[in-house]
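Here the complex is missing one protein chain, while the rest keep their positions.
A, B and C label the chains in the order they appear, each numbered from 1.
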Amino acid sequence: MEKELDLQLYNVRTDLALEAKEMAEAPRGGPIPGIQSETTEDNGITITQLHVQNEEGSQAIGKMQGHYVTIEVPDLRNGDTGLQDRVATQFAKHFESFLERLSINKMARVLIVGLGNWNVTPDALGPLVVENVMVTRHFFELMPDQVAPGYRAVSAVAPGVLGITGIESSEIVQGIVEKTHPDVVIAIDALASKSVERVNTTIQIADTGIHPGSGIGNKRKGLTKEIIGVPVIAIGVPTVVYASTIVNNTLEMMQSHFKNHSGNTDQIMGLMNQMEENERLQLVKEVLSPLGHDLLVTPKEIDEFIEDIANIIASGLNASLHEAVDTNNVAAYTH
Amino acid sequence: MEKELDLQLYNVRTDLALEAKEMAEAPRGGPIPGIQSETTEDNGITITQLHVQNEEGSQAIGKMQGHYVTIEVPDLRNGDTGLQDRVATQFAKHFESFLERLSINKMARVLIVGLGNWNVTPDALGPLVVENVMVTRHFFELMPDQVAPGYRAVSAVAPGVLGITGIESSEIVQGIVEKTHPDVVIAIDALASKSVERVNTTIQIADTGIHPGSGIGNKRKGLTKEIIGVPVIAIGVPTVVYASTIVNNTLEMMQSHFKNHSGNTDQIMGLMNQMEENERLQLVKEVLSPLGHDLLVTPKEIDEFIEDIANIIASGLNASLHEAVDTNNVAAYTH
Amino acid sequence: MEKELDLQLYNVRTDLALEAKEMAEAPRGGPIPGIQSETTEDNGITITQLHVQNEEGSQAIGKMQGHYVTIEVPDLRNGDTGLQDRVATQFAKHFESFLERLSINKMARVLIVGLGNWNVTPDALGPLVVENVMVTRHFFELMPDQVAPGYRAVSAVAPGVLGITGIESSEIVQGIVEKTHPDVVIAIDALASKSVERVNTTIQIADTGIHPGSGIGNKRKGLTKEIIGVPVIAIGVPTVVYASTIVNNTLEMMQSHFKNHSGNTDQIMGLMNQMEENERLQLVKEVLSPLGHDLLVTPKEIDEFIEDIANIIASGLNASLHEAVDTNNVAAYTH
Partner (left out) sequence: MEKELDLQLYNVRTDLALEAKEMAEAPRGGPIPGIQSETTEDNGITITQLHVQNEEGSQAIGKMQGHYVTIEVPDLRNGDTGLQDRVATQFAKHFESFLERLSINKMARVLIVGLGNWNVTPDALGPLVVENVMVTRHFFELMPDQVAPGYRAVSAVAPGVLGITGIESSEIVQGIVEKTHPDVVIAIDALASKSVERVNTTIQIADTGIHPGSGIGNKRKGLTKEIIGVPVIAIGVPTVVYASTIVNNTLEMMQSHFKNHSGNTDQIMGLMNQMEENERLQLVKEVLSPLGHDLLVTPKEIDEFIEDIANIIASGLNASLHEAVDTNNVAAYTH
């Protein structure tokens, strides 16, 4: 029971498996059984491969079993187009490996689903990717003989949110899948992170699909292989963070700060120094919530950030889905 | 064969049954067998009830058998909010009668489909109505006991266009219908008119559904009871007109003008005076097309017009679909 | 020197005089000489009249001498249109008193200036008000005899931001003022607050003009009577908050929380309990800044909030500037 509550807590607070693992590791001070991870860094881009191998690992970090790739690029918010192109290329490379591991072949038909609300800027990532991605399915349907080699059938929809359509987005997607028979669904969604610095600088790819309670749009039904009938690869970018997790995260950074500067952390931070992360978070939420302070917040510059990262993902998808699109110059195929 | 060509011609040039009837009547100089129509006028709002009763009538005007209601409001482009409210109320009243004639009862579940491309202003009518209409289906699904009386289950989707999704909008709608089981579909679409003055001043309601080649978005598959499995009511507003039909329409008006001013029309207009409308239109198209002149055009102020008329339709739908929403003050329920 | 630093600090962290006063009062535990204030509450709307009477008061809270009215409406983010209308009416009433105190008569010509960047949602408040406000100056210029009584000459501009125009907005406004000779300028700007709950729920009116470093757009030149030559009334709404002030504000709330629950605050919070607010804020910034965490953030739902509050201000301005516009039904004059 309490376990569930904790999981719920984790789910609400971070949609990134990487952060959930960090949170779970902190109190233990070491690696978690059932979680395997490997990190590489290349010129400002950090890639973490994380494998939740079994139920024990899943329980420990509150994330589904499966593979997660996290691409972290702290400088992504600077608007450097050269860096953006490099990230799109890295994304394409890792997304291709993902397709290979799932044995999704080069002609498999793809449906891209852009979840979220186009009227709420930080929730508009999915619909923006759908606008920018290259669709080709209609050419395969209408004139299959004339499609150049190196392309596959790709379609894309933005199903909207419950408050606008009155229909769960997973139901809309199911209906479309049953009608158009894609071999795999790629679902893009805006996420909540627990740290401000990961907002709009991080992309997560996961083979687990989308689960209830993940994403920022209060989905109550998931988008998984069980529900949809075909594998669902989830691509997510944290675009918001709870006010309470900003506070908690900062307190944690203060602890490390004092430790590193050999201060007496207990003296400075009192009992707060001894609380576990969840305990402290609970305290912060208790203080913030009654006053309506515990909002989801997003950086002031979200309009520009969300455009940039939607373009990166659209470019990366184009390059990884179509052999004819060059991974070295992916940006040219989107606008 | 020629008949078909003609039909095609009509279809491309006007989506309004009322205009198709006028075009067919002109050369005959009288009423058309199989077409029944009645017009009433009230304080600047003209309502025409048109019934295409049989195959003969359908062939003659190139429109499907069924009922059509046309609401014409020449002053609608003036931005008068009082008039807009009156039009919404009239629309609601006639839409209710439409539902009654189709024996669609007060609790029948409705799916509103906004056809068209939100990135192309004159084609964005459908998606804009979807944004503004009141959806309630999720309340009926999640807490059926708590829904106040006087409401029915309404859902709404904007399926996008082939060039953005790679999927026919009719396929998307089919998938959603099969998943959510509405009793009736209401499809909203931007239309082409043959006369500039009807653009953004006219609303057509029809029980025929949407047919291939109608609307301005080059639909190639229809949205009809045969395809979808439930009745489809089409709501359309002309937002564009072909350059060639502007020319042709003006020549026609010149003819009447000279006749009324007792001029020798033959002398003034030469052979053009003796051509039938289609013949002359063919001529105009021949002259315009090679130079790429025969564009679909829309009034300069389309951004504002389309917002206004989408609000009128959304308000009218809210009032006619939910008994609890007052037809005398429909505007308050949209934004 | 240190004094200046402190002022700078306050300025950067909150643009609300009310919050600056609260921050200055906390360590003293009592009222500040040179600051007079009075608060009234009416059905969910709290109005504070704050008068910075002299240099001493100005130094103490880091805000210019002058009158400030703050309208706080915690429930404003709920989207309740009835409440929005009441706030517009209250705003109009207090804005009229403001004009009276400044001896600005009923025919004085007004220039409304919407500061900020229309491409950055939380900075778009000023431009949005300009779009929605009623302008009349051109009628007075072109057909002065035909303007109905009860109106005055109002013009409105959105000068843009330095990064888009290459020109300080104050220079643009000066140029326009010198050309069009208004009697008073009303400048609308998005502000930074120190507490999340005031974001998008608070309106500040001040007779001090706009000062360098205020607002969220990094203005480096002010908009004051000294620079512009006519009185400048500033209207501001906090739309963003620094991550660091969220943290600091929460720590402060934790202190009160423990005090109220008779905990040993020193024990729980350690030395942090004994720091002054500025000291602690400095500490938080030290921890957050190197990692690029100290962003300005805004609530996820900013798109809707900013529309709503811009409409409230535009409605309120219309009612207070034109006698012919009824304060009891101000909303009808905007869209």
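Here is the rule we use: a contact is a pair of C-beta atoms (placed from the backbone, for glycine too) under 8 Å apart; a residue touches a chain by one contact, two chains touch by 3 or more.
For clarity, every value in this text was computed on a predicted model and none was experimentally measured.
All shown chains touched by the missing chain in the whole complex, by label: B, C. The chain not shown here is touched by just one of B:D80, B:E141, B:E178 or B:E197, and that residue is B:E197.
If you put the hidden chain back, the residue from C:L83, C:V147, C:I172 or C:V230 that touches it is C:I172. Mapped onto chain B, contacts with the missing chain fall at residues 74, 77, 119-123, 195-197, 199, 216, 240-241, 243-244, 246-247, 250-251, 253-254, 257, 266-273, 283-284, 286-288, 291-293, 295-304. Within chain C, the residues in touch with the undisplayed chain are 119, 130-131, 135-138, 153-160, 162-168, 171-172, 174-180.
We take it that only the chains that are shown with their structure count from here on.
With centres computed as the average of Cα coordinates, no chain lies farther from chain C than B. Closest to the middle of the protein, by Cα centroid, lies chain A.
Contact counts per chain pair peak at A-C. If you average the Cα atoms of chain A and of chain C, the two centres end up 36 Å apart.
Within chain C, not a single residue touches two or more of the remaining chains.
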